[in-house]
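Heads up, one of the protein chains got dropped from this complex, but the rest are sitting where they should.
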Amino acid sequence: MKDDFLVFDHVTKRFGALTAVNDVSLTVNRGEFFSLLGPSGCGKTTLLRMLGGFERPDSGRIYLEGKDITDLPPNRRRVHTVFQNYALFPTMTIWDNIAFSLKLAHMDGKEIEEKVEEILEMIQMSDQAWKYPSQLSGGQKQRVAIARALVDRPQVLLLDEPLAALDLKLRQHMLLELDTIHDQVGITFLYVTHDQGEAMSLSDRIAVINRGKIEQLDGPAKIYEAPASRFVASFIGDTNFISGEIVSVEGDYCFIKTDGFAQIKAFNDKNLATGQRVGLSVRPEKIRVTLSPPPPEKGAAINVFPSTVKDIVYQGVYTKYWLDANGVRISALKPHSRFLLDQEAITWNDKVFVWWHPDDGYMVEEDDV
Amino acid sequence: MVGVRNKLREVGLTMPSFLWLSFFFVVPTVIVLSIAFHAASPDGGIAPGFTLATWRSISNPNYPAIVWRTIWISALTTFFCVILSLPCAYAIARMTTKWRAAVAGLIMLPFWTSFIVRVFAWRTLLNPEGFLQGLLSSIGIIDQSVSLNYNSGAILVVSVYSFLPFAIMPIYAAAEKFDFSLLEAARDLGARSFFAFRKIFLPGVRRGVISAVLMVFIPAIGSYVIPDLVGGTDSELIGNKIYQRTFPDRNLPHASALAGLTAVAVLLPLGCVAWWMKRQDEREAKRLAEATSRRISGGAA
Partner (left out) sequence: MKKSAFCIVILALVLVFLYLPIFVLVGNSFNAAKFGGEWAGFTFDWYAALFSPRNREIWMSFKRSLLVAAIATVVSCVLGTTAAMALNKWKGRLQTVHFGLIYTPLVVPEILMGISLLMMFASLKIPCGLLTIIIAHITFCISYVTMTVLARLQDFDDRITEAAYDLGAGGLYTFFHVTLPILMPGIVAGGLLAFTLSIDDFVITFFVTGPGADTLPLKIYSMIKHSRQMPVINSLSTIMLVLTCLLVGVSRIVANHRPHRHLKTTK
């Protein structure tokens, strides 16, 4: 374990009665873009601050390249943070902000100049070097904060919700830029966010955190397609979550009995046995809504339920339908495309069919309630 | 270990000011209060031994009259300062940013000239041969024989003059943060402008008014220069008496007892204001809590 790049080993941190981080162990690889994703107050920022040296864990150790850094003060770790509100030094120019860590390292003037110029070039702000932070826009401040933290090549770069203060357009632009910067410098990025979109598009791996514990640690696709718990399923994207019990198993598939539906067929990848209580997550975009029943040749293999359209919300990229299937509320998405408009338009109170492939439902084990 | 170092740093940063003020503010205050329980020695010093004689002698009818006059003039000064400040603060807060800074600067500028000199200038102004006397008697407001100087009225005018900037500033600071669209909303809903001013603006700048009251009332109570330069013999305030007992009479216990009395005159209203504000805050917090819980339970139902 000590050979790993960055290791949290059974780390716990309490603030009074609140356990912010509860016995978390995780390993981050060198050069990885790693995200800590969770709702506000879940402990992700505390984890980050412990790595930065601003908080000390109550128990557990943190190792960086085999060295125990748990008790080192922030200024003696080669781990730099990009703060949420950037925390640029307001009395210094952009140039002096970026040169801060280099001057502390007693680097000679020529070398400092080269390094600062180089990184200014990278963030495309060479012509703004003599401005003060108050003269910059949000996106520019963000880039300076990243440059300041990267200029002396830290072992790890910590980013604490760095895009939260930017507007949507700028956020999308900075996402691409962050990705490019990460590819260019090859430094390990540890990224804290509550925005699943950011985490999904940037990360090599994501740790989904809830109430101080890691719920799931996987790649973005795995987290979306195969959520490990009900929390992960509902926190990452939208989902229809249906609780029920396995009544029979048939090859790779099983049948689930739920309150509203007679039987739902689902892919049984975990080889769960009859009698197990499960939650079934079906993403809205995997559900089809049609006025006429699906072609009979598919009929036997898939899940089909008659339902009533309750609400229709046009959202540009797609339209969202709220349906009532035997008392169960189902949401479904339908993209706008000529190919899918070959039938009559669906409207309020229409009797429709919702159907999805058994492989598109994903089961999560649930304890008896 | 970290805790000890943290504590050391706290003590290190706290002690310079802490010790200085303990030694040069708290200790002198205690000394003054203790001297008030001693008798004066004939040579102008303090006689040993505990006595209540000083306190008995300041309860003679002469002193209560002075204390009463001091409080009365201070209260009037405060009242006029606040009454004049409210429309001023309102007017400044409604100006554009550029004008605001200019007018606020104009109000504070007299504050940068010597206080003594300004009071002295008023003495010239109120002089029997002075400008104001001539002006007021020529338009027939006062009789030529009435003296403007050396009475309680002169003290009041000069006090209002001296403390007015200290009343305008906090009210203006509060008015600057006030959301003036509230007034428009009130007008829109049919409130008359004075009603809107009283019911919306006044509560909105409440905190500014309170600090204005304190900023004026406290120095007014301890005022010495103004009654000394423009007051008359029958309009002495407590400040003059403290000075008189300290220097010409050299009766330190007496002066100390008067100082104690002044402190009470200041701390009593101060305590009342603090208590009232705390109660208001608590009420507000309670109201908020109730409203929130009602909403939560309403939402759950």
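Residue numbering begins at 1 within each chain, and the chains themselves are lettered A and B in the order written.
What we mean here is this: contacts are C-beta pairs under 8 Å (C-beta built on N, C-alpha and C of every residue); 3 or more make two chains touch, one makes a residue touch a chain.
The model shown is predicted, which means the values in this text are computed figures rather than measured ones.
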Residue among A:91, A:271, A:315 or A:349 touching the omitted chain: A:91
Contact with the hidden chain (one of A:40, A:75, A:271 or A:292): A:75
Of A:112, A:146, A:174 or A:256, the residue in touch with the unshown chain: A:112
Residues belonging to chain A that touch the chain removed from view: 52-54, 73-76, 79-81, 83-85, 87-93, 95-96, 99-101, 103-105, 109, 112-113, 130, 132, 148-149, 152
Sites on chain B contacted by the missing partner chain, in the whole complex: 10-11, 13-14, 16-18, 20-22, 24-29, 31-32, 35, 46, 84, 87-88, 90-92, 94, 103, 105-107, 109-118, 120-125, 127, 129-131, 161, 164-165, 168, 193-194, 197, 214, 218-219, 221-225, 229, 239, 242-243, 246, 252, 255-256, 259, 262-263, 266, 270
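The rule is simple: only the chains that are shown with their structure count from here on.
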Separation of mean Cα positions, chain B and chain A [Å, integer]: 58
